[in-house]
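One chain of protein is taken out of this complex; the other chains stay put.
Chain lettering (A, B and C) follows the sequence in which the chains are written, and residue indices restart at 1 in each chain.
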């Protein structure tokens, strides 16, 4: 922690700032620059309230020097976390984890059919939305609990672990009992009530990055879950909101690198939601693997033309089958396998 | 609804696109431009699924021409909505509504003291956080239900309606029974489960704009509440996330004008959260009133230096008292009163 | 200047970092935190190359504590700069400076007519584009030097100082000889070749903020002009680029406050370009004055319907006349006059 004094601070103000820092349990080193005097905290600064210091007369600003995330921080957990999804599937190790499936669960035939197809092509897990976060209250909101049951059916047939989004804390028990990975959507990334509850479950959590969330905020949301006791957090980069409107969002692949450096948690990339256009999915999936993602989550629909949701960004099972060997080739170039 | 064909569409593709539109219940007008052929829908296009049309071969894109928000749309409700907060206080009429109080409720003395002070200065309602959405799980999370009780105490003493944020659907009954206005924070603006539940309550909802929410998305979140039956929605502009880091967020005052044109709902401005610095609050509050806001929500703390949360952006009761006559003067210039 | 060491730095690395800092002419204070060790520079750190230090082994990052702008910095020039535009008009003092006129100069009748009208309504200076920065090479590019001559004619008739944009260093002599204020457009804010040349002229420079320019970058561009010897820089906030598309840009009124605090230079606001819609101009102009702007620059056209450029954001002379007394009233509320 570093405190920068205003140019015209008085000796009394300096004294008060030092005392306030010392009251938080640190010793203080004073460095007088030609224009600026700074105070450095020596010892454990976690007891010093930064907001109070910054308001002291004569203080210009306070700069944090330690990262606020702890359990998700690679500094205290240098090895990559590998998270088991069930049925022998894991994420975070050398083998990439490819999660595929439709935006929404629609019918038994659709979800079981897609599940079989993506399993045959080499997918590791099945995604499918039962509860859908839609911008409009007048849009299809998902099949709800019936959708969960259909996902379980698809799992029974294929053995694929299932990944689906939770939107209400009321469904926590059902999700815990029924699904393999609980997804938190981008719009709920800072729904702290939900995050705290998920910290008490025993299932892996796939935490999507919020639309305008910084990397630090994203890791702090992971921290909410981990602070509750559940350390099985999978991060998912799915595009951020920028001024560019050609794509639905802007896929931030450098965030994969940043997060892998800052944290030990595995990271998957969702090219479908990031771009919003099926024709971009293949190339952005390949780029994500080249960048170092631990996995992908891809929307696959048997009949995108008639999908109830997000058809334009869904690829077909045939396209997914054609993609998998290409992913495998790229993975090989960066020392990984699919 | 307008469908733009690709430059090289075939007659069969045109025919298929027209049939798909007609299947949705509209007649179709074809306009052949020198480079582009477009199809216009005649009649009620709400039955046409835009996502399906956009995926048809030969179709380049689909452009929406009607706004997706209905109940919040000024087109169908030309007069300004005026929403009663209780105790004779209303928002949306000629008189501005100034909501003031601390970021967090901390002690009985603090909240009752601030309530008395802002009441004396002319505030219309009291704000105070009992449940706090904090980026870090290690930060003070608010007093919870005890905070609600202290707010009720402050109301009992001053008669000011109370405004406080909800973070969990589990607290809906208590909020409905205890508070006058239920606030939805920026981070929960698209927590659709929460919005749907609030649509079934009888209390006014203060809906903050999400950090990276477009004006249309914000109105669609209002629509979620209104579609449930609760039409008492107050919009709150509190700054958006941009590349600029000098201020915590960038206050978007043109959004006040935009929303007042598109919607009949009242709009308040929160200069405290937008800027994050107490010294900016007065001027941005004056600017908000000049721009046409229906009210303000301002953080006032008796001892910002020792506030448990957001001290740096809180003004003191003395500063608030000094602000009110200035607000009143500006309001007079634009035909309103405080 | 503060250097933060990596958690696992070695004694040799610490020694090397200290030596590198000392080689830049400072003494170094070492503060050992529980997690982080920091080095504070004591003395004048301007000789220390930050980029070199940050690459040293064992160094995590370098934090700057002094602002990089000097001549534009209020610290070294506490009083507001007042800049004379000619003909007794000044900007930066108690009296607001309202600059008005069409986007483009089109005909003698148009520019002289508008000049007379805005003069009669109380404008202090005339704006008008002769060289136009257009996104498309196929759009009207302005009248060029003929436009400059028409502006001079309008000045001869009305006595209003003229403000117009320069786009090429080739025109520097003509601009210096012909106009009163040379405008640098948002797209050229970091055209450093142009800025350096303007530093050698004797005319006031109106420097628009770049579309995605931070406040610091904006002041650094002012610094380029001032470092060349020309201290007459007027800053102009004209909206920044954000994710919101309802308005052309997002007017950032908190930037006015920020810049007035950081710098002694005067700041004007351009609500016309910021919003891109004539109906928003009045309210955003009032808000800008309430926020503390030193002036406004407003597009006024005698026949917006037939303007060659930016008609939709131009107000009429009648609307401008109606606006001026309102501006005057708001100015009065914040201790200023028009």
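The rule we apply is simple: contacts are C-beta pairs under 8 Å (C-beta built on N, C-alpha and C of every residue); 3 or more make two chains touch, one makes a residue touch a chain.
Here the structure is a predicted model, which is why all the values come from computation and not from measurement.
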Chains in view that touch the one left out, judged over the entire complex: A, B, C
Residue among A:14, A:83 or A:240 that touches the chain left out of view: A:240
Sole residue of C:23, C:55 or C:156 that reaches the chain not shown, by the stated touch rule: C:55
Interface with the undisplayed chain - residues on subunit A: 212, 214-216, 240, 242-247, 250-255, 257-258, 261, 274-275, 279-280, 283-284, 286-292, 326, 329-330, 333-334
Contact set of subunit B toward the excluded chain (per top definition): 1-2, 4, 7, 26, 29-36, 38, 40-46, 63, 65-66, 75, 212, 241-243, 245
Interface with the unshown chain - residue positions in subunit C: 51-52, 54-56, 68, 133-138, 167-170, 187-188, 190-193, 196, 211-212, 217, 220, 223-224, 227-228, 241, 304-307, 309-312
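The working rule: only the chains that are shown with their structure count from here on.
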Chain centre separation (subunit B, subunit C; CA means) in Å: 31
Euclidean distance of C-alpha centroids - subunit A vs subunit B, Å: 26
Per-residue overlap in subunit A, given as positions that touch at least 2 other chains: 212, 241
